[in-house]
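Note that one protein chain of the assembly has been removed; the remaining protein chains are unaltered in position.
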Amino acid sequence: MSDRSKINNFVVRFANVNGTGSASANLLFAKAIFRMGIFVTPKNIFPSNIQGLPTWYDVRVSEQGYLGRRAGVDLMVCVNPQSMKNDVNSVKPGGYFVYDCTKGINPEFIRDDINYIGVPLMEMCIREYQDPRQRQLFKNIIYVGALSALLNIEMEVLADLLAEQFQGKEKLIAPNIKAIEMGRQYIFDHYEYPLEISLERRDLVGDSIMMDGNSACGLGAIYAGATVASWYPITPSTSVVEAFTDYAKKYRVDPVTGKNLFAIVQAEDELSAIGMAIGANWNGSRAFTATSGPGVSLMSEFLGLAYFAEIPLVLIDVQRSGPSTGMPTRTQQSDIIASAYASHGDTKHALVFPSTPTECFEMTAEAFELAEFFQTPIIMLTDLDLGMNDHVCAPLKWDDSKPMNRGKVLNAEELDKVEKWGRYLDVDGDGVPYRTYPGTHPTKGSYFTRGTSRDEFATYTEDSDAYVRNMKRLELKWETMKSRVPAPEFLQDKNENDYGIIYFGTSIYAAKEAIDILADDDLHFDAMRIRSFPFNQDVDDFINAHKKVFLIEQNRDAQMKSILVNELQINPKDIISVLNYDGMPITADHIVETIKSKINNEVKLVS
Amino acid sequence: MSDRSKINNFVVRFANVNGTGSASANLLFAKAIFRMGIFVTPKNIFPSNIQGLPTWYDVRVSEQGYLGRRAGVDLMVCVNPQSMKNDVNSVKPGGYFVYDCTKGINPEFIRDDINYIGVPLMEMCIREYQDPRQRQLFKNIIYVGALSALLNIEMEVLADLLAEQFQGKEKLIAPNIKAIEMGRQYIFDHYEYPLEISLERRDLVGDSIMMDGNSACGLGAIYAGATVASWYPITPSTSVVEAFTDYAKKYRVDPVTGKNLFAIVQAEDELSAIGMAIGANWNGSRAFTATSGPGVSLMSEFLGLAYFAEIPLVLIDVQRSGPSTGMPTRTQQSDIIASAYASHGDTKHALVFPSTPTECFEMTAEAFELAEFFQTPIIMLTDLDLGMNDHVCAPLKWDDSKPMNRGKVLNAEELDKVEKWGRYLDVDGDGVPYRTYPGTHPTKGSYFTRGTSRDEFATYTEDSDAYVRNMKRLELKWETMKSRVPAPEFLQDKNENDYGIIYFGTSIYAAKEAIDILADDDLHFDAMRIRSFPFNQDVDDFINAHKKVFLIEQNRDAQMKSILVNELQINPKDIISVLNYDGMPITADHIVETIKSKINNEVKLVS
Amino acid sequence: MTYIRPKFRHPDLKTNDLGYTKTVYEGSLSTLCAGCGHDSISAAIVQSCFELAIQPHRLAKLSGIGCSSKTPAYFLSQSHGFNSVHGRMPSVATGSNLANKELIYFGVSGDGDTASIGMGQFVHVIRRNLNMVYIVMNNGCYGLTKGQDSATADEGSKSKSGSVNMFNAIDLPSLALELGAGFVAQSFSGDKAQLIPLIKAAIKHPGFAIINVISPCVTFNNNPGSTKSYDYVREHIELTSTVDFVPFQEEITTSYEAGAEQDITLHDGSHLQLHKLESEWNPEDRMSAITALQKTKINGEILTGLIFIEPESKDLHHVLNTVDIPLNQLTAKELCPGSVALEELNAELR
Partner (left out) sequence: MTYIRPKFRHPDLKTNDLGYTKTVYEGSLSTLCAGCGHDSISAAIVQSCFELAIQPHRLAKLSGIGCSSKTPAYFLSQSHGFNSVHGRMPSVATGSNLANKELIYFGVSGDGDTASIGMGQFVHVIRRNLNMVYIVMNNGCYGLTKGQDSATADEGSKSKSGSVNMFNAIDLPSLALELGAGFVAQSFSGDKAQLIPLIKAAIKHPGFAIINVISPCVTFNNNPGSTKSYDYVREHIELTSTVDFVPFQEEITTSYEAGAEQDITLHDGSHLQLHKLESEWNPEDRMSAITALQKTKINGEILTGLIFIEPESKDLHHVLNTVDIPLNQLTAKELCPGSVALEELNAELR
């Protein structure tokens, strides 16, 4: 990596203690870089507790716009004595170690090959502030100030951000600016600056925004017209419904009556949360729930009901590291099989895989359309990395002219016209029957919804033929779906290489970077990003068009490969897995190394 | 099928109303044939309600020992006016229709191509009995009598069976014999007998027994030393724990104190049932639960805990037709994926697939050994057909000299000897660590069991490396398991054909019969019966040794194929699915037809 | 199996205010055992809805799984029904209700469905005061899975097979009271005269209304020694009061001797007239209702009738402050903030 320039190209890591208010200072740092027109990727690495344990915040800066995580720390800001020993060791040779030098530093922590930048943070705070909570909070701001000098962050940008942050609490602006200045001044007085790694204003980010995926999902549900949200708190999905709530309060309160055009219920558990969402969808509201792994397991009986009784449903699964409670504050893409085949019996569910907050927004909205059209659950598989971290991404767009499509629903008038309506009758030959909302018509359109077998007219039956007909219609519906779910995205206009790379979800950033790195080594690939399940024809074609494909996944068991092989009848030997499942977002370097080693050991692809 | 002899080779169907006591009369009929040394296969086809709906009881008699269901009724005994119209139609041309002629028969029900045998059952009963309940019960016995004349069942056999049945209530024997005689006499007086289809005593069944799979599972758990059973009622698994209870009362009550050497708890739901089983296993008891599809879905969160926290567990899933509530009184093999990958995250579970009651007994016992050795859930996938129907099968065997193997458990003495014990330390290199029971040693061996990530010494950690080490050890344990789970069974000593047939579970009967039929047409196959997952090497070898294999499954989505392809890296195109999922046990004819049509359309295998 | 009930209509069959005959309120033919208590309750539901002149399509009937949970198929064919999963009807009812506050939500459950697998949802639907009728068809056993004891089986009750239940019974009305339910009643499937006014009042109650109906299972729990058999219940029943439901605008005609009578005005202006038989109990006082239940329990009696009512009940929609128009009738116009708002948001996120 030595050839990458040091300007706008480095990783800063903050080592903090959770519960000390460092998050907003660190975000200030990241956002300032973004405002300087440079690509930045912050990642919060936090423990599964509330206060007092080590937490890290990585900020990668990338001139080239690489938004994936990169291992190796160029500059460490360590304000946590608990983790200092490890923190020192994780700095790359030649890197910098910024620390609170009020009490000096343990000689054991001194390495020859890195640079130490002591700032007496505690001393400065004690001198300046009386209140202990203030001392703690401003300590964070002071180090941001110091960094701004070391790395060349523009003071005006910081001032603007602080002004925006404290809108309404203007009194706080000045003390914060002061703290920034203190940090800067200390550097000016004691160190050479800026460092070799540093920032230069650019105009790279265009009209991008910076947003987390969970907020984007919540907003997508607002735009889709979801009116009912039922949920049970679980990290890392909690902020999906929190965002939905905030946006609903902003956009969905009747200005005249002060009443809500939405209903949000914190359920008693995940079984109840999904039951409520099913009930609301059955009754004609767009409704959704959000959860993470353990919730998906608990929801699986109800998912089977929704599949078989054909009830629309949007479920947002923000994946975390499993199995079981696993590492609840670490990321993974490991609920693919559990979601795709959730529930006993012959059951399958459509999945969508967003890669960016922008896509979280779009796909959430699209998920409601799909769910209602196909009268079946649509499960969005996002993850902790996408959901809880801020990402630089394309701005959100909405086409006001596109009508909301509620699918095949008969109203009273239409019911009057229909000769004999059958809830499970395939009129259009696409496997998708017509439904009715309760209460539509005094004498027509009522039926009994159930998880048991029934005939085309919703009458209970144990007749083998009727059962098989229904199961086959569900299969046909599945086929129909293939051309309607989000299509894959291709990096190239047309295939040019013998070998392909496939990725999905948050692997997008690292994958694209890896492809560039490999190209530098004259290893060229076509690339496809999967965006949904069932897979549409293009996915099949891409795989068949290549001798072998590398499939990048963030789980142990190659779960996407399983469903690809299973659904597309692809020879498993034609798919080579590139796996990462240690709970940290995958890196380009990991992908490059894995592909290179597989090329050397298993596949001979270089001509 | 014209070439099959009519002696000891036919299907009788009884059409009854449920709740009228027909079951024991019908079983009497089937058992009598068994006692005559002839292979017999009864199948109960009952509705999901308690009383008043049509229910059927098929009895197939087979000189060749074919124990699968066969479609097409040679003789129908119809005592249910509700279903009579359909029942008439389901008789094969040339077949017989036995009915209650007290009130004549609707002329619409008359077909030219079948033979009608009216017996005035109701009239006879009204004449003979006063009590309405008696009239109903004896009606059933009278038709058994009539059949015994028509089909040549030996009177002594019936008399013996009735004597055994009413042991302790000897008063009832004579009236039952009388009812039999009445039925016989009516035939003697009015019809030619025996019919063309009829029985002849043989000595074919050897030392076979007749038993249902659920009872065999319950008994297997008794023999394995299970002491705790926790469950929630659900058809068709309920009788597993009922059988366990009955056998426990028989074998496990301390004769001195009258106290129980077992604890059986009807839980409040399936989540609780599996939680209890996990708690008991954690604490050193062999414990199990039994359920069906919906229960598996509900148990999936806990299954993930048991996998990751490494707690032994035996779960018996008696499969029924899904999805959702589906057809709860029909059979299917459709919980394979739901069981194999139950729970979110990277989770997999070992499965065993019994085919006969004998194997239900053996495999249940073996499941406890495996669960304890590998400290993980073992899920037995049986089904309604196997579990709730009586099957002629090999007698049960037990080797008293084989000790119970509780796996790697350290007692106090051993703990004292161990330098530093780590609950999740792989000492033996097989991925299986050593565990301790609570309360073993005052100062050693205690640890904290959890579903979160931890290091080798059971200490909580969010360290990526420790997490990955643990996940890899679990993979290694999975590898180790492959050579210890029940091996497949082969029909041939060594492979002789280009093409193979694979089956598992209750498809055994139909598959073997189909292979014979195909052989008659000069279509020859090697055959393998899968008995467990993960698959051992022999499974892989068998598939690789053949150009293509046909895989017989009783589900829509080819679920066994999915896991085969996924786990063994087999090209899906090399496996051709033969599926049946209408809720009825699969037939040889269906297999033959499917294979032949696939041969004609897809595979060219005949040289 | 599908059964078509022969639709023979008597020419001068009585009609209700909507001009409907009672047949309009019937369902398909029951497939329950002859004599099952649940069928009597279905009949009472039919009668109540007929008398109240409910528009069948404005009622949604929901249930879990069990013989009891099948009954929604046997009443009100013109109503939408939802036979969900075992024990989870309350959550489905909650979601449905949130989507459309204008329908009547009629839930049916069994004692297995409610008191075992459904306990969590039962407790929480009460806590949320969902505006619904919740009828438990309580037979002390699991009918559909062939007669296992349920959690409402009384301690000491004998099953058909002769085994004696050793566990404490869960008393659903007491539990509902403890959890703050605003309408709590108990009845017996064999007592239609009592059941019908209770169902009507429950429908009119603007919040969660539970009626625990003892409903014998003739096939599995009607044996001597069972405390849920027809005989036992008949012998041990004790009435809080006789109940008359008087619809809004109809004149109150019955009159009891002074003191023993209590008139409760319901939310919509209709009345419940109680002729009290228990002197120390006041149906509008929760503590008194709890005590009355505890006392009869200790005496081994079964208290039936209206046990507690809080006529001014604030339901979940009230707590959530939802708009008056049903959420499922809102359109993109009201719901989607549109592209302009989105542009503003984008700007804030830069």
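Order of writing sets the labels: A, B and C. Residues in every chain begin at 1.
FYI, a contact is a pair of C-beta atoms (placed from the backbone, for glycine too) under 8 Å apart; a residue touches a chain by one contact, two chains touch by 3 or more.
This one's a predicted model, so the numbers in the text were calculated from it and none came from an experiment.
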item	value
Omitted-chain contact residue, chosen from C:G156, C:G180 or C:G269	C:G180
Omitted-chain contact residue, chosen from B:P175, B:P194 or B:G279	B:G279
Touch criterion as defined above, residue of C:M166, C:A193, C:A260 or C:L277 at the omitted chain	C:M166
Options A:P42, A:G183, A:P294 or A:G387, residue touching the unrepresented chain	A:P294
Residue ranges of chain B at the interface with the undisplayed chain	34-35, 207-211, 219, 222-225, 227-228, 230, 251-252, 254, 257-265, 267-269, 271-285, 287, 301-302, 305, 395-400, 403-404, 436-443, 446-452, 455, 459-462
Missing-partner contacts on chain C, residue numbers	116-120, 123-124, 127-129, 151, 166-168, 170-171, 174-175, 178-180, 286-287, 290-291, 294, 319
Contact footprint on chain A, counting only the chain that is left out	19, 47-54, 82, 232-235, 238, 266, 268-270, 294, 324-325
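The working rule: only the chains that are shown with their structure count from here on.
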item	value
Centre distance in Å when chain B and chain C are each reduced to the mean of their C-alpha atoms	40
Centre-of-Cα separation between chain C and chain A, whole angstrom	44
Sequence positions of chain C contacting 2 or more other chains	1, 85
Set of chain B residues in contact with two or more other chains	47-48, 294, 324-325
